[in-house]
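All protein chains of the complex are present and in place, except for one that has been dropped.
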Amino acid sequence: MSTPSPAPAVSPTPTVSVTPARANWWHSSRNRTLLLIGILVLGVVFLFGGDGWVSVLDATMVWAIAALGLNVLSGYAGQISLGIAFFMGIGAYTAGWLGGGPPLFPGDPNGLGLSFLIWLPASGIVAALIGALVGPTALRLKGFYLGIVTLALVFIGQYLFLNLRSVTGGAQGRSNFPTPGFGDFSFASPTTVLGVDLTINQWYFLLLLPLLVIAAIFVGNVARTRVGRAWRAVRDNEVAASIMGVNLFVAKMGAFILSSFLAGIAGALYASLSGIATPGTWNLLLSVQLIAAILIGGAASVWGSILGAAFVFALPIALDSLQLLPQSASSTGLSSGDLSAILYGLLIIVFLLYEPAGVIGLIYRLRTTTQRFEARRKGGDPATQTMTPSDNESQLDVEPVDRAERTDMPQAPN
Amino acid sequence: MSTSSSSQTPILSVRGITVRFAGLTALSEVSFDVLPGELFAIIGPNGAGKTSLFNVLSRVYRPVAGQVSFEGRDLLRLRTDQIARAGIARTFQNLGQFPHTTVLDYLLLGRHSRMKSGIFRGGLYLGAAATEERENRAYCHRLLALLGLDRFQDRPLGSLPFGVQKRADLARALAAQPRLLLLDEPVAGMGLEESQDLAAVMLDIREQLGITQILVEHDMAMVMGIADRVLVLDFGRAIAQGVPAKVQANPEVIKAYLGEEFTEKTPAGGEVRADTNG
Amino acid sequence: MLVVRELEVMYQGVIAAVRGVSLEVPEQSVVALLGANGAGKSTILRAISGLLRGQGGRITHGAVEYDGQPITTFDAARIVRLGIAQVLEGRRLFGALTVEDNLRAGAFAARDNAATRRAYGRVMELFPVLRDRRKSMAGYLSGGEQQMLAIGRALMASPKLLLLDEPSLGLAPVMVQHIGKIISEISAGGTAVLLVEQNAQMALTHATHGYVLETGQVVLDQPAADLLRDESVRTFYLGLHEEGGRANFATLRQRRPERRWAL
Partner (left out) sequence: MTTFIQLVFSGLALGCDYALIALGFTIIFKASEVINFAQGEFLLVGTFVVSVAMFTWRLGFFPALVIGIGVTSLIGVLFERVVLRRMIGRPPFNIIMVTIGLDVLLLTGVIILVGGRNPSSPVPFDTLSGFSIGGVEFGANAIASIVVTALVCLGLYIFLRYTRYGLAMRATAIDQEAARAMGIKISTVYALAWGISGAIATIGGIFLAAGAGNPSFDVTLGQSALVAFPAIILGGLDSIPGAVVGGIAIGLIYVLTQGYESGGFLGANFHLIAPYLVMILVLMIRPHGLFGTRKVERV
């Protein structure tokens, strides 16, 4: 075999062509297109889909914020965590304590009744602070050990939520979580605007969509710049990353804190939306579902987090609504809940086996395939078009990213 | 380039470094100086301790004894990640640690210690953070063009031929604008043309950028061809150091590489400096 | 007995570790495979023994034949049963197991107890030290003892061909000589040896034939005695040679593409 000569002869004075630096998540045309399509679809459902579907979208957007948080820690920074449910719980109870009103039921703890502008950020900040507190201990550990310590965090959380009755309401739960609003206006009351009757769910939608977009753009920007690069380097090889100047502690703690912050916000919104939470709400299953969401959607990808949340949380409801099977689980035989559980278990296995980059990787791969097909029809493979004839084509041919993977979390294109 | 007899102050000074793992001595009392702008090579048979020495210099291993000073600073007091900021960059012997990282991102990762923005500023991507990102991208583009890597910039490392990956790794180390560059087997596994090409880059770096380079390499033809001075390790000990021609003729070195019998046919070593014990 | 034809090996689909190597190991011979680190020697041994798979490596071209039978596609277990045993570089003992358990593991592929007993007797004959240390953990042996155990473990499969990777690595000169003698004894006992070595002197003293490898290609192929005399071996190891296909790097200082480093 001939030795490939990868480096072209360098011209005496290199002509430096500087392609525009596209670091901003928003500046990628693909992201903008996807975002616009997304908003369009959402808009249609919002206006014509009926209240049930809007409520499904609302919940999905909350899960998507939580999934973004988990993706920061596990997808980008590569730290296995089963503890996201714990931080969601912290956020929820912080919101309840700061923003909650008088007890709705006997046994409900009192709330301070503070403004939405305080309790929502505070729920993220308190979760982040607790993340900063446990982080140094947890992040000393790696791989499975970290996973199991964060598993412990979920159980410790449930114990605390059960016993700190003055904030959580104990075993029977808390039902006076605050609803967002400004002054006299509340997102939780149906109102007519410009002749359109907006339901509570639609009002929540108008609040949650911008919040999700902000969170997505923020995470996307971090991921594309200095800190995000450091996270991925830490995920891929800690020693090599630190030799390149990445402070491992700072990088991991940053991811842990941002992740806890987003989880806290999501927890607060979830509690506000559903109006009740018991200690059992923040259980291991919740963490596992979120992990499934980012793996099915696409690890280390903003779109993956959002699509994954839709797959894991909205799909079962969509299946339910088709009413193919009895809903009840009290008799033997297949119920619709069982069907979605089976589907979800199978999806995890099938995606991890055949498309570790998740749904977003699948989309990306389809796009590359169609592009290649198009290009081949026009003559010439885009992957090799730019190569000089001396290049060894077979060696330079692009292998799909997900196939080359060996040592780390699959990374979907952003 | 002047050699060991120079009166220049060394940029890196290693004194009596000893490294042990579970009873096994990987390095024993190794001492040497590297002068500013020098292309210094470390050679030795398999298992002689070359990579261990590199791992001491980049603070991955902690020696049980000895000192290392870089530009007058005590290197052993720094954390691994502070080494980059102190002005030392290193290439890796094994590639494939970052298969999904694109070439451009890899170079930007190399500039990590030269950049500042944190989560908050990066996430908002306004003002200083955006400017910093743009400027650093532009810098990396120029470096890529210089090394003939610009057309690979958006390709994940894992999809590139070995030689290009090696070159990208060197570019990543250079992106940190180091004053000392540690090259861990830069041409291992490469063909002749690729090796020569990279050797030429090393000479350019030395002459035009004035960056001091320390090189661990098995390709003797290359080492002897381009290095200013050579340190030979065997069983964790420094058995010789000096200019290539003298080291090649040193009987200790020949013995270490070829075994006893070959030594007899070698002309006397002349004035080779052979510090057997540090 | 063993014929390797135009072997090409790629790692991870991108790194060409071996680029068209052909070599032969006749019955009962000792063949030395020399070359610097990274030249592809260990890769060739792994390609023969079927251990490439699981290391991310793949034979992309060429063939390995053993007693006239192509074995390129066979898995490692089948190749061991055919009579080819490999001693990996760095000994790779089961450190937490006793010497005896290491030897038992070596006999895993052996077909009958009688053969295992014979092999055990032979190993004890070759390495009497191991008898005294039967019950010790392999990890606590000295470097030389570990190398003997590694060789002994491979011999427990009663191989007809032994692939030996860097047996002198990290050993003191006296021990290197001893291992050299053992290699001669093994081949005298009817087992051919394909020996990968950095210590050219030791290898060529005991070998019948030698190949010198450079960046995955055979550059010298001669009877061992000739190689031992040949100056070119020396030059390969010490980078002295200026001809023979390898261009002189020293001239790079004068002749190299001009490039202006303006950043």
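By letter and in written order, the chains are A, B and C; residue numbering begins at 1 in each of them.
Simple rule for what comes next: a contact is a pair of C-beta atoms (placed from the backbone, for glycine too) under 8 Å apart; a residue touches a chain by one contact, two chains touch by 3 or more.
All of these numbers come straight from a predicted model, not from anything done at the bench.
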Listed residues C:L88, C:L161, C:A192 or C:A207, member touching the removed chain: C:L88
Of A:I90, A:I291, A:I306 or A:I360, the residue in touch with the unshown chain: A:I291
Residue in contact with the excluded chain [from A:Y145, A:F182 or A:F373]: A:Y145
Subunit C residues touching the omitted chain (full complex): 49, 51, 54-55, 75-77, 79-81, 85-88, 92-97, 101, 104-106, 108-109, 153-154, 157
For subunit A, residues in touch with the removed chain: 74, 78, 80, 137, 140-141, 143-145, 147-149, 151-152, 155-156, 158-159, 162-163, 171, 237-240, 243, 284, 288, 291-292, 295, 329-335, 338, 341-342, 344-349, 352-353, 356, 405-410
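Everything below uses one rule, namely that only the chains that are shown with their structure count from here on.
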Chain at the geometric heart of the assembly (C-alpha centres): B
Centre distance in Å when subunit A and subunit B are each reduced to the mean of their C-alpha atoms: 40
Geometric centre distance via CA averages, subunit C-subunit A, whole Å: 51
Set of subunit A residues in contact with two or more other chains: 10, 14, 395, 399, 404, 406
Residues of subunit C engaged with two or more neighbouring chains: 12, 14, 16, 257, 259-260
Residues on subunit A engaged by subunit B in the complex (per definition of touch): 3-8, 10, 14-19, 21, 23-25, 218-219, 221-222, 225-230, 232-233, 236-237, 239-240, 242-248, 254, 257-258, 386-387, 392, 395-396, 398-399, 401, 404-408, 410-411
In the complex with subunit C, residue positions of subunit B that touch it: 45-47, 96, 139, 142-143, 146, 158, 160-162, 165, 185, 188-192, 196, 199-200, 203-205, 208-209, 218-226, 235, 248, 253-254, 257-262
Contact footprint of subunit A on subunit B as seen in their complex: 58, 60, 79-85, 89-90, 92, 96-101, 105, 108-110, 112-113, 115-119, 122-125, 129-130, 132-134, 137-138, 141-142, 145-151, 153, 155-156, 158-161, 163-164, 167, 172, 176, 191-194, 197
